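Structure below; questions to follow.
Yeah, one chain of the complex is gone here, protein chain that is, but the others are all in their spots.
Right, chain A next:
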Amino acid sequence: MAVIPTNAPARDVVDYLREQENKSLLRFLTCGSVDDGKSTLIGRLLYDTKLIFEDQLAALERDSRKHGTTGDDIDFALLVDGLEAEREQGITIDVAYRFFATDRRKFIVADTPGHEEYTRNMATGASTADLAVVLVDARQGILRQTRRHSYIASLLGIRHIVLAVNKIDLVGYDRAVFDTIVADFRAFAGDLGFATIQPIPLSARHGDNVTRRSENTPWYNGPHLLEHLETVPVEQAYREKPFRFPVQYVSRPDLDFRGFAGQVASGSVAVGDMVTVAKSGQSTRIKEIVTQDGALDRAVEGQAVTLVLEDQLEVSRGNMLVAPDDRPNVADQFQAHVIWFDANPMIPGRNYILRTETDSVETTVTALKYEVDVNTFAHLAAKALHMNGVGVCNFATRAPLAFDSYAANRITGNFVLIDRMTNRTVGAGMIDFALRRAENVHWQAMEVDRKARAALKHQQAAVVWFTGLSGSGKSTVANRLEKLLHSKGRHTYMLDGDNVRHGLNKDLGFTDEDRVENIRRVAEVARLMADAGLIVLVSFISPFRSERQLARDLMVDGEFIEVFVDTPIEECARRDPKGLYKKAMRGELANFTGISSPYEAPENPELHLETVGTDPDELAIRIDTLLESRMGS
């Protein structure tokens, strides 16, 4: 396994490189519980394949004395734990990528953290891997994290597992221990759909069965780790799948050229082939496959090319060119498995940005069907999905997406969820299937439409949404406004937070989940009323930006008027019309906005009213003025 041909004469270098070039690539990850020796194993692989340079070795010896956990021996884990916090705490926080090669293969290894709180980083490593090395400490056996990581590996579509029973030296190379762990693993991994499971007894620290067979385990006849990694079949299946070409970028350098740039996700396409635009269903032929290295006759899975079509069809980023006889789903509702990454839980009804490889669309989680207990794989009822949780959800998107199921295609079946306020990546999803009703249920287009209804009332429909702290004066201003509008012959309706809670929403409490549902229902009612042509006045504390955004998104553009009733909390507490602040400050009211629960002030409200020192009628007139100016437009 000479990786580095010392003394190779110059003329051989070109031959050597040619051999290198024809090697296949295996991407794998190491996972398992804390202290099972993941980083040590990778350090050992790099060391034994001679990929550690002298200066790195000198630094390693220095660091081993400073931070090492292995006495006088070199601590291989320090080779890969690259962040200062990691070296100090002796743990792995984030996924690290390492590269090595043998005569047969090139490898990209993702070394992933064992702590449960860093599950998102493990998932990051797993999303691009073909194989997972699951480490188990021979003294500990199968742990919670072993099961968790095996489940996530399976969820992310990894088909090959190496069960590395590490620290076998510490149990006296005992075959019975090994056999028990293997049996335990197979018992729970049976349902996870792995194509191969290869158990190997090894010692990362001493090198047993890592890159050579160990004499200490004469009872083990299987391959050593490296041997297995070099020979496990890398799947070529994506070449055989139907053609998928997510359009990344439309290239228009001049009026004569219009090309669609992207990377072939699966299958292949040749000049002259028919292709279909996924979202519109229109078909045409491939006229040219452009690269800087010359035009190609055929583009295959993995290649980044620019396609020119025979006909000028409407295709933009986020659409897909596909095989006409085997098309992806195009739908705006689907079911997916979700891994949640963020400290703020996923709550049904909230809005997120859904990003596929090239498409981006607003989405709502319409239902959390169940959460998966990653230890027992049982399905649990849940109202929210918390950090590191896995659940099955229904999604509705604002516009149709083109996708395959993740099981059929890892590239066209995946998505991430992004928080629209913070832009954080809060979750990742694997699509299961399109929901049929998305295809069959269409909105009834009625001839008497919203415009007609509003016109009959000589007004323009609107939803005036008052937000602000309890006691800020929302209801007072809304009442004055309604009187004013009524006197002018306008048709209005007032939805008040407290009143709605006595009827429509009386089943809801004050948890985060219930607040979201509360807002959603009120917003839906307001939307129907606006559709009927009314001017709806909604007076709701509605403390969270994302929920107000949810309401805004339901309305027709321009119909939602957010009015921020801005009164300092000291003043609200002084007014305290319902005695709530006194109760909250005594700790008798949980989740009270401003005291024990946050209020997120609007960033760009249509109107910002500071109430202190201004007469409520004057504030109502200001809103009316804004409404009048809209009617004129």
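As a convention for this text, contacts are C-beta pairs under 8 Å (C-beta built on N, C-alpha and C of every residue); 3 or more make two chains touch, one makes a residue touch a chain; residues count from 1.
FYI, contacts and distances are computed from a predicted model.
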_Protein that the absent chain corresponds to, by UniProt name, given "Sulfate adenylyltransferase subunit 2", "Phosphoribosylformylglycinamidine synthase subunit PurL", "histidine kinase" or "Cysteine desulfurase IscS"_ = "Sulfate adenylyltransferase subunit 2"
*Candidate in contact with the missing chain, chosen from A:414, A:467 or A:611*: A:414
_One chain isn't shown here. Among A:158, A:225 or A:428, which residue touches it?_
A:428
*Provide the residue numbers of chain A that touch the chain removed from this figure.*
4-11, 13-14, 16-17, 20-25, 53-56, 59, 62-63, 79-85, 87, 93-99, 101, 106, 108, 120-121, 123-124, 127-128, 236, 239, 248-249, 251-253, 257, 259, 261-263, 290-293, 298, 300-304, 306, 317, 341, 353, 355-358, 410-411, 414-416, 418, 423-425, 428
